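Only one protein chain is missing from this complex, and each of the others stays in its spot.
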Amino acid sequence: METETTRQPRILVFACRWCGLIGADGAGKNRIALPSNFRIIPVECAAYVEPDAIIRALASGIDGTIVMGCHVGGCRFNDANHAAIKRLELLKELLDATGVGRDRLLISFGTAHEDHQFAEVIRDYFDTVAALPPLEPWVSTLTMKHLSRS
Amino acid sequence: MMVQNNEKNPVLVVGGGVAGIIAAFDLAEMGRTVHLVDSAPLLGGQVAKLDKIYPTDHCAFCPLWTDIKKVQEHHRVIVHTTSKVTDITQDADGYNVVIVCDPPAIDESLCIFCGRCVDTCTKGAVRPLWAHAYPPAYFIDRQLCAECGDCVDVCPTEAINLNRTEVELFLAVDEVIWATGFKEADLSTLPEFGMGTHPDVMTSLEFEEWIAEAGVNKGTITRKVNGAVPKNIAFIQCVGARDQRMLPYCSAVCCMHALKQAQWVKRRNPLIDCTILYTDLRTVGRGYNEYSLRELHESAITFIRGRPGLIHPLPTGDAIAIKYENTLTQTREIAKFDMVVLNGNLQTSPARKAADSQHIPPLNGEGFVDTMQDEIPRYACGFNLEPADIAESVIQASSAAMKVTIKEELQK
Amino acid sequence: MADITVYLCKCFGEIAATVDLEIVRAGLGDNPSVSSAEIVDSLCLNRDLETMAHQIREGVTQKVLIAACSSLARGDRIVRGLVHRGVRRTDIHLVDIREGCAWIHAGDPDGATGKAERLIDMGLAHLENVQTSDDVSVKINNEVMVIGAGPAGLAAATSLARSGITVHVIERAPHPGGMLRLVSRLYPKDSAASSRLEPYLDELERNPLITVYPRAKLQSIRGYTGNYKIRLSSGDDEHNLSPGAVIIASGAKVLLPDGLFRYGEVANVISQMELETRFRKGAVATKNAVFIQCVGARCQDRPYCSTICCPASIKNAARLKAENPVANVFVIHRDIMMPGSVLEGYYRHVMAQGVRFIRCEKDRPPEIIGTDRIEAVSVYDAVTGSTRTIDADLAVLSTPLIPNDDNRRIAELLGLQLDRYGFFREIYPMHPVETRMDGVFICGSARWPVSSDVAITQGEAAAMKAAALLARSQAAASDFSRVPGRKFGHARVNVETCSGCGNCMAVCPFDAIRLQKVEGKYSHVSRVNKMRCKACGNCVSVCPNGTMQMPEHNYLSVGEMIRRAF
Partner (left out) sequence: MLEQTRNLARRILEEKQANGILGLAQGEFNIIQPRIFSEPAELEYLVLEPKWPLAKMAMRILRSVPEGYTLAVVCRGCDERAIYELIKRNQIAREKILTIGIACSTAQASACLCERPYPSHLDVGEASAGVNPFEDETVRSLLQGDDAVRMARWAKVLKRCIKCYGCRNSCPICICEPCKLEDPVWVKTGSIPAEMLAFHLIRAFHLSDTCVACGACQEACPVGIPLLSLQLSMRKALQDKYMYEAGIDPAKKSPVLADFFDEPETDRDVPAWVNSLRENHGA
């Protein structure tokens, strides 16, 4: 296992099945090369993503999280993603206040729909997260051990 | 090969655009067997070519795809893609239709999109069906194909067969719904609009494709001629429309279409100036007029009332000159633009081959389906009936489907 | 316990070329929940489906994890194939290791293999914790209630009745007809409004399936798609209806131009509707008539275009001109809104008749001249750039349609949404007559101002949708999906732990959640209406203590997936 200092950032993506995931799929179809250290959890709608899940992910030693949803105005669920945006932007405030850093959560609504944009978002975000100060002081040692299987 | 269908009172829907899809789905839900015919390899029609739709500013593809999937998966809808209605005759108990299907060389149901055919093809004849085709599949352009058969050998799933022949299909249907939509009229008869004189003079659908996020430029706006970022773009309205020489009617959708495109240009690159030359800004519909106001105030788009008298590239070729009169300031002006988008030349696409014996469906002087000629009800929706945007087409489609249903009930 | 079979698809080498499936399979060996892992050449081309399904049906294994391409590619076919062969949807999980892994990490085989392992582990985590939400099935009553008996409502009612559906038409006025009773003639054919109305009235008479409730008022609406419970009063007597669907065709009302263009202050400055009334009384003799468009429309407090005022004015202008060919008839407009082929043709025709059009500017509106009765209209002609004064003995103010006052009440009763002006909001432009409630449809000017022709078309469209819904006598809640295929699931409340805080109710985009009064520690618990729930999960993410869950995607599986992600 690579050491904590040199390892690639770990990024968790919550992708809405109807835009974000289609974008990811398109990136795959066009075989756009991407760093391998991100995982996608498909959700039915961006509104599905509990802020607690984001916090949990960061607490579990994941360095950055992305929430991808449909264009505002294009949500399949009658603008359910509006409320999601509001919640997550509020969560960013909290992350910012505590120094976890607002960039540890990327809200990407709409831009994820097209394959190249998905790739851009992922690449940019890897750079962004790599530039952030390490999260270790925040993550209890227990969790790190728990995670060290990868 | 001949196929004679024997379902109970089937309906034929000609055209797989939004209108056709909805009409087919509604009838299928009502228990009718529906044959949905489209000449393209995929359903979706013109809307599938759009990048964004007004007034929601949301991708055109997603919602359309939802409905396409619903139709494709409906057990009562039989979809005939890459097919054409070649002959249609009417008798006492309905229509007899001949459909000619030209099956694609690659069987979409077997293609796993591995792309080996693309790599082997020296002619570049193999390309993806459509950026948004799900499930993804490749498609061989027979014009470019040299029939070398290399792709057939490399295909792991034996999906490719280069010598498939046309299939003729004979259908007996109770009713036909015409939903063949529109196509862009040829502008060569109106030379003053300068179509074809410069690569950066293009029709709005070409422009839409050019700036599409799924398109070649991935959503960035550049000039065709040199790939540079344009300084300014002119959108010309009522090109060939509301014009006795070509299309006397108003194409209804172009004002909003231009507003939409201008707004997206502004969003992606605020430095590009957008100018719309219009006659009347026809923004009827929920949120449409507000949309145009938003353009005016936020996006800072220039509106000029006037129709250009001449559009011609400068001798240097680096810009296009437009000569017009601003009818609100009563001044004649000549302006230079980097790109010119021509909007409005939308005509209903032929519902049948011109060589047909009977004239089914009967068309009126402007090319729209005449629904009540000599008291025989005909059913049409979308641009076959009247210039209409997505919402209107869909409404007309459902209404046509209802009419067909009622007709059936009345006969009982 | 070991009950999950894992299938690893080589995809003709597309996956195997990058991801070392052998390593992946070896890694699965020590996973307690995996009973067996198998590598296959291709899953999608219908080869192993039957055996896979058989194994599950026979109880050899209970759940199956498929590591293949994305669901958008061909994975969806595999899943549907298995479901088609009698496997529960929640027992199958598809992990995308082609698009999402092999193809985008072709340059990094180790990374790709590692990722594939993790992805599959996450998939297992999901399968271990996934639950199935309970579905409900309801009877769809073969009745429809149509609110409003204007052109839209009548068209909807008659077409539904003709297709064999019982229709209840409720109308607040004493007689059906709506706007068709108020106007005298209709554009573009200039036919009498009565000639349009009569066939419908006959149909109402003839057809036993249609019942009209005049002077009706909605008392209460309960129930859900397929089985609404409606109480209404018609005149003095009460009625209880239980329709399967509701069509809203309540129309709109015309704005009175009070305080605009000296209306009511000088004589012969009248509104479009007053002119219609005069026409219905008989011929209107005028020498110089002026129509003023966009009165109280496309302005600050009413920025929308009301669609019908331009054609209406043009129709009446043409009629005035026809009744007195030497009369001067002007239409002062800001943009002539005559889209399409029919209207544009009509516009040209009327222009040829000699009706004259003057384009003014928004911030330079025309002025009515005259002390007690109108004498002239002074207007800035934008096209000539000059201000001119037109003699006028009649000025007609063309005002927009505005939403009815009781729209909000109806919306609250049915859980619909209104747009910013108060018209009923459709769910999406691709579905223009459908609302966020399945089984409630909107048409005519209640949705957005339209002419009688379009209203009739929309009425038929709404009827079509209602009929399509009623075509099945029985429907499961999971059928009413906003997305292709069946619904993803339904939110489920744990009534033991629900504190009734109401966050879920406030946030639900489909108004599917209600608070129910209960005895005990907490005064309320929330209840999910499965017919309305569309499984967006908004309620799940605002629920403070995880009482609200989506069984197919519950917090246990999410938490476990996060834990196993790296």
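Lettered A, B and C in written order, each chain numbered from 1.
In this text, a contact is a pair of C-beta atoms (placed from the backbone, for glycine too) under 8 Å apart; a residue touches a chain by one contact, two chains touch by 3 or more.
Quick caveat, the model's predicted, so the values are computed rather than measured.
> What does the interface between chain A and the hidden chain look like in terms of residue numbers?
51-52, 55-56, 58-59, 71-73, 79-80, 82-83, 85-87, 89-103, 105-111, 117, 121, 124-125, 128, 132-133, 135, 137-140, 142-143
> Contacts of chain C with the missing chain: which residues?
With respect to the unshown chain, the touching residues of chain C are 417, 420, 497, 499-503, 506-507, 509, 515, 521-524, 542, 544-547, 555-556, 559-560.
Everything that follows uses one rule, which is that only the chains that are shown with their structure count from here on.
> Quick check on this structure: which chain has its C-alpha centroid closest to the centroid of all protein C-alpha atoms?
That would be C.
> Specify the chain most distant from chain B by Cα centroid.
A
> For chain A and chain B, let me know how many angstrom lie between their CA-based centres, rounded off.
Chain A and chain B have C-alpha centres separated by 37 Å.
> Measure off the straight-line distance from the CA centroid of chain B to the CA centroid of chain C, and report it in whole Å.
Inter-chain centre distance comes to 24 Å.
> Using the touch rule from the top of the page, what residues of chain C touch 2 or more other chains?
Residues 72-73, 483.
> Going by the contact rule already set, what residues in chain A reach two or more other chains?
18, 22, 29, 76
> Where on chain C is chain A touching in the complex?
Residues 70, 72-73, 96, 98-101, 103-108, 111-112, 114-115, 118-119, 122, 417, 427, 436, 482-483, 488, 507, 509-510, 534-538, 540-542, 550, 553, 555, 558-559, 561-563, 565-566.
> For chain A, which residues count as touching chain C in their complex?
Checking each residue of chain A against chain C gives 10, 12, 17-18, 21-22, 24-25, 27-29, 31-37, 39-41, 43-45, 47-51, 53, 56-57, 60-62, 76-80, 83-84, 87, 146-147, 150.
> Given the complex with chain B, which residues does chain A contribute to the contact?
So the residues of chain A in touch with chain B come to 18-19, 22, 26, 29, 70-71, 73-74, 76, 113-117.
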